[in-house]
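Complex shown without one protein chain; remaining protein chains in place.
The letters A, B and C name the chains in turn, as written, and every chain counts its residues from 1.
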Amino acid sequence: MEFSSPVLNYTLLSPMLILLGGAIIGVLVEAFMSKALRPITQLSVTIGSLILALVQVWRIRNDQSLTAAMGSVVIDGPAVLMQASILIISLISILLIADAQQFTALAASLPGSEEERHALQSGNQVTEVYPLTLFAVAGMMLFPVSSDLITLFVALEVLSLPLYLMAGLSRRRRLASQEAALKYFLLGAFSSAFFLFGAAFLYGYSSSISFSGIRSAVVGGSGNDVFLLIGISFLSVGLLFKVGAVPFHAWSPDVYQGAPTPVTAFMAAATKIAAFGAMLRIYYTVFANAQWSWSPMLIIIAIITMVFGSLVAIAQRDVKRMLAYSSIAHAGFLLTGIIALNKAGLEASLFYLFAYGITTVGAFAVVTLVRDSAGEVTDLNRWKGLGKRSPWVAIAFATFLLSFAGIPLTSGFIGKFSIFSAAYESGATSVVIAGVLSSAVAAFFYIRVIVLMFFTDPVEDGTSVEIPSSLTSITVIFSMIVTIALGVFPAPILDFISNLATFIR
Amino acid sequence: MDAANYLYLSALLFTIGAVGVVVRRNAIVVFMCVELMLNAANLAFVTFSRINGDLNGQVVAFFTMVVAACEVVVGLAIIVTIYRSRRSASVDDASLLKR
Amino acid sequence: MNSLVLLMLLPIIGSIAVAATPRTKEVLSKQLALATTVIVAIATLAMAMNFQRDNVDLQFVEKYSWIPTFGINFSVGVDGLALVLILMSTILAPIVVLSGWNEAHGGRWSVKTFYILILVLETMMIGVFAATDVFLFYVIFEAMLIPVYLLIGGYGTGERSAAAVKFLIYSLFGGLLMLASIIALYVMSGAQGGHTFDLQALSQLEMSSTTQNFLFLGFFIAFAIKAPLWPLHTWLPDAAASATPGTSVLLLGVLDKVGTFGMIRYCLTLFPEASKTFTPLIMVLAVISIVYGAILAIGQKDLKRLIAFTSISHFGFITMGIFAMTSQGHSGATLYMFNHGFSTAALFIVGGWMIARRGSSTIADFGGLQRITPVMAWSFFLAGMSSLALPGLSSFVSEFLVLVGTFTRYPVHAVIATFGIVLAALYILIPVQKALHGPTAPGNEELRDLNIREKVAIAPVMAMIIALGFYPSPLLNVINPASAHVIAQMGFTDPAPTNGDK
Partner (left out) sequence: MTTSNSLVYLIALPLLGATILLLAGRRADKWGHILGTLMPASSFAVGLYQLSLMLGRSAEERPVGQKLFEWISVGSFKVDAGLLLDQLSICFVLLITGVGTLIHIYSISYMSHDKDRRRFFAYLNLFIAAMLLLVLGDSYLNLYVGWEGVGLASYLLIGFWNQKPAYATASKKAFVMNRVGDMGLSFAIMIAFATVGTVSFAGIKEQVDQTSTGALTAIGIMLLVAAAGKSAQFPLQAWLGDAMAGPTPVSALIHAATMVTAGVYLITRSNFIFDAAPTAQLLVVIVGAITLLFGALIGTAKDDIKKALAASTMSQIGYMTLAAGLGPVGYAFAIMHLLTHGFFKAGMFLGAGSVMHGMNDQVNMRKYGALRKFMPITFVTFGLGYLAILGVPPFAGFYSKDMIIETAFNAGGIKGILLGSATLLGAGITAFYMSRVMILTFTGTKRWDEDAHPHESPWLMWLPMAILAIGSVSSGFLLSRGDALVNWLHPLFDHHEEHKHHLLQPIVVSGLALTMVAIGVAIAFFKYSRQEVAAIAPENVSVLTKIARQDLMQDRFNEAVFMRPGQQLTQVLVKTDEAVIDGTVRAVGQLAMSSSSLLRGVQSGFVRSYAALIFVGAALLIAGIWVVVQ
């Protein structure tokens, strides 16, 4: 049999290729560059490739193609929007990652060992985190645009594996950090096994691994429904795990807490976009006609997720954990966007993902600022009176929290409103009501933090706000501006989204 | 012989693997169980490819092996670091982060 | 100047000016705030002059596209009802600033922050009454909570942050229920010819009676919490007890009016049928609020809490008047909103001065003030008389209109409510006797009487209370057409005299 050489549309793939290229350069830099120059070079390479990729995405924003890579990658409006959001989020997260204080000098060394201390003193700070990030970003870019099972699976792994490692790189509380990495890895692998198994049955059902093939099988209704159902449920397990929906959420609080905060920020924001992007594409295109089967379960999961997340967050005493649970709750809200299964739902989800991502990065960025001699302070009780110590940081954090809570004039409110109205439009009233009620519960713990910061007096325990570099401040300020701008004048973005938000099949 | 039996087998292997993940303490073993699950999936793919009479399934199987290999690299790296710092490969010891 | 938007901008500009002042120049920021509020008040009066009384359509309408994707406009306009409430808010603002000249000093944050918050709040107060786009209304309705929350939590006394949180959670909860209803309306409007939030358009929507009932509840509960109506009232006493007098005035005088205003503007306009369905229940709740609030007021030992409970009773009257669906009840209720603003303001302001001087808000700590500080005592007494609706004072007109209007359709409710006037005599005269009469209580000997600033601040309120008692026509002439319009839209007509069915 003769093979025909694959036809690739490099322009459309360029954003991802650029990132991979940058990543490889990063690896080489790590290997051969002198330790003095390494950090700055890595940073510039990373930022450079991210910006380049962003530019590329902007340039291809109006191109549409099902055959960017022999039909395994689809580039359409939503794809562009998701990739753009991922890149922007990554850019501002990189600014946080650039703070070397957060990362262990030598991941391979034993915690507290001579080796580690030496590496630290000699300033022999390894910077593998940058290429890892780029690989992860590349994976995230690929995940929502892949249009066959292989690509989907590969992309999933490409985005996951670097994250597993990054989770373990924290400089302080390394044991916890490594534990986080372990948990994340084992559970991630576990869930991707489900994912793969589901993929196998979809293949079995439709005798095709391309989305279009599966979709036409679903539409046609030919084939063994049992396979389809097994396929859908197991594939969903893999995806729901990534987005952190109950009961597949268990990893996220631990990992969010254990991982270095910049990584948490990156992970919490970007992974959600990638995973939801993929979900949106799969459920809106591939499974759309099988809605009868999955919609009810997804509704239940969504409700459980938002209620659980909001409730458990109340009792949290650790900022990062609290944010983790709040992100679980938000996963629930985002699921309503998928349940909606209409254009409004797609637009709303895309807006929500972007807005939420920005706010999340901002919030974690603030977390990196509150420190004492031993590093970050994540114990909420020690955040008391932050508003007195450094009002602006506190105000920024308050803004992010209010946006999470969905108070009007913040991006969070527009997001909630649009996604709920989309869900209501599709008749999923129960989800909307559950969402509204759990928002009420959620508001409670966000406000508690605000009270803590502004209305309780500071305790003198060396907790202070120190800004590592102007990069972090850029992130915070940028996120704050976007959060408010999207709340007050969302019109331009919304229009931009609604122009592009149509899946091509 | 009926290809469906291979599916039952793969389902069985998958379940064994999943149960193994839940019950075994040693990180390495847990990881091996995950590998078992992946291979169960592979078996399913191959079987289906046989049933459907095209090669896609087998191609997938190859990809999966590669991916699995990468996972091994990352996984072992993490497990080894944990082992070195904790002197134990039991996943139950690693429970600092909870509630 | 007939632009509501400009009117809304004025306080913002003022707040920016205040923000620009150096932290040390506290007096300057106060003066700026005062100047702004006075200008706004004058501007509002000027607009009120140009208001065409007998025109029931919205006036001073302005409309700017805001979020076209969702069909949201920044559209404002007023009818008699809204105009009267805006007038009340803007007149109260300078009085609050002047009377509470020093109340920002005990706060967590700088004095100027206090006035920035007040001015921002004033903008929102105008906007919330002027909004004719449901989304815009909701946004302001929710956003308003933040400045009030900060004012209570930041400058209040006692359990201020707890009270502030209670207030916020209560309101947010109600707001979210309302949001659910708003979403439903929005979706339905989309299904029936184009997404919109325009009040007029939404009032035309077709919907099943069940839907209408649920959506109505979404709105009504939000408003019933704001107003507050029994049994959703428990946040108010705490909030009022911890807030500064000025904040309490704005809270009870203006913000809570948003609740009763909303009942008329949104519940009745958007869900006429559902309103009728729920009227029996609401009337009962209103009557309970009247009596319950009064009795609890009698039982209070803390002056601020007492005033808060009297307001619960008064809001009962307002709600009753609204849902009685007679022109007397309706106009009475609206007039009541206005008058209550001033009589409660008077009580809180003067009470606040007493408390500030004595350093305690426990009624038992006062005594014999009539001889030590006659002017202050008299102001308090007059405020009290207005609160118990003494004929010849403004509240009497509104309260009696509500009662008469209710009686013609709901005699039993009206009769029970009327017992409230006896209880009112008690809840006012008991504190009056304890605080103003009797022998001079220890710790009261040295109290100062009102100074010029305070006299200037309270004089207009008192003037208003007396003048409107004898000559309410200017307001009634503005209110009547609006109320009549609503009643007509609801398809009600006043019951004709029965002659006892002879």
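The definition used in the following text is that contacts are C-beta pairs under 8 Å (C-beta built on N, C-alpha and C of every residue); 3 or more make two chains touch, one makes a residue touch a chain.
Just so it is clear, the structure is predicted and the values come from calculations on it, not from any experiment.
**Student:** Kindly name the visible chains that come into contact with the excluded chain.
**Tutor:** Across the whole assembly, the hidden chain touches A, B, C.
**Student:** In the whole complex, not just what's shown, which of C:Arg53, C:Lys276 or C:Arg371 touches the removed chain?
**Tutor:** Counting the whole complex, the residue in contact with the absent chain is C:Arg371.
**Student:** Based on the whole complex, identify which of A:Ile230, A:Ile282 or A:Leu500 touches the chain you can't see.
**Tutor:** Touches the omitted chain: A:Ile230.
**Student:** In the whole complex, not just what's shown, which of C:Phe214, C:Phe278 or C:Phe407 touches the removed chain?
**Tutor:** Hidden-chain contact among the options goes to C:Phe407.
**Student:** Tell me which of C:Pro231, C:Pro280 or C:Gly443 is the one touching the absent chain.
**Tutor:** Counting the whole complex, the residue in contact with the absent chain is C:Pro231.
**Student:** Could you please point out the chain B residues that touch the chain left off the display?
**Tutor:** 18-19, 21-25, 30, 91-92, 94-99
**Student:** Contact with the hidden chain only, please: which chain C residues?
**Tutor:** Counting over the whole complex, chain C touches the hidden chain at residues 231, 233-234, 292, 295-296, 298-300, 326-328, 331-332, 368, 370-371, 374, 378, 385, 390-392, 396-397, 400-401, 403-405, 407-408, 411, 414-415, 418-419, 421-422, 425-426, 429-430, 433, 437-440, 470-473, 476, 480, 483-484, 494-502.
**Student:** What chain A residues would touch the chain not displayed?
**Tutor:** Chain A touches the missing chain through residues 182-183, 186-187, 190-191, 194, 225, 229-230, 232-234, 236-237, 241, 247-248, 250-251, 253-254, 292-294, 296-297, 300-301, 308, 311-315, 441, 444.
Simple rule for what comes next: only the chains that are shown with their structure count from here on.
**Student:** Hey, how far is the Cα centre of chain B from the one of chain C, in Å?
**Tutor:** Roughly 66 Å separates the two chain centres.
**Student:** So what's the Cα centroid distance for chain A and chain B, whole Å?
**Tutor:** It comes to 25 Å between the two C-alpha centres.
**Student:** Quick check: how many Å separate the C-alpha centres of chain A and chain C?
**Tutor:** 45
**Student:** Spell out the residues on chain B that touch chain A in their complex, using ranges where they run on.
**Tutor:** Of all residues in chain B, those touching chain A are 7, 10, 14, 17-18, 21, 27, 30-31, 34, 37-38, 40-42, 44-45, 47-49, 51-52, 54, 56-57, 59-60, 63-64, 67, 70-71, 74-75, 77-79, 81-82, 84-86, 91, 94-98.
**Student:** Name, in rising order, each residue of chain A that touches chain C in their complex.
**Tutor:** These residues of chain A touch chain C: 388, 402, 405, 407-409, 413-414, 417-418, 420-421, 424-425, 432-433, 436-437, 439-440, 443-444, 447-448, 451, 454-456, 490-491, 494-495, 498.
**Student:** Residues of chain C touching chain A in their complex?
**Tutor:** Result: residues 65-70, 108, 138-140, 142-143, 145-146, 150, 153-154, 160-161, 164-165, 168-169, 172-173, 176-177, 179-180, 183-184, 186-187, 190-191 of chain C touch chain A.
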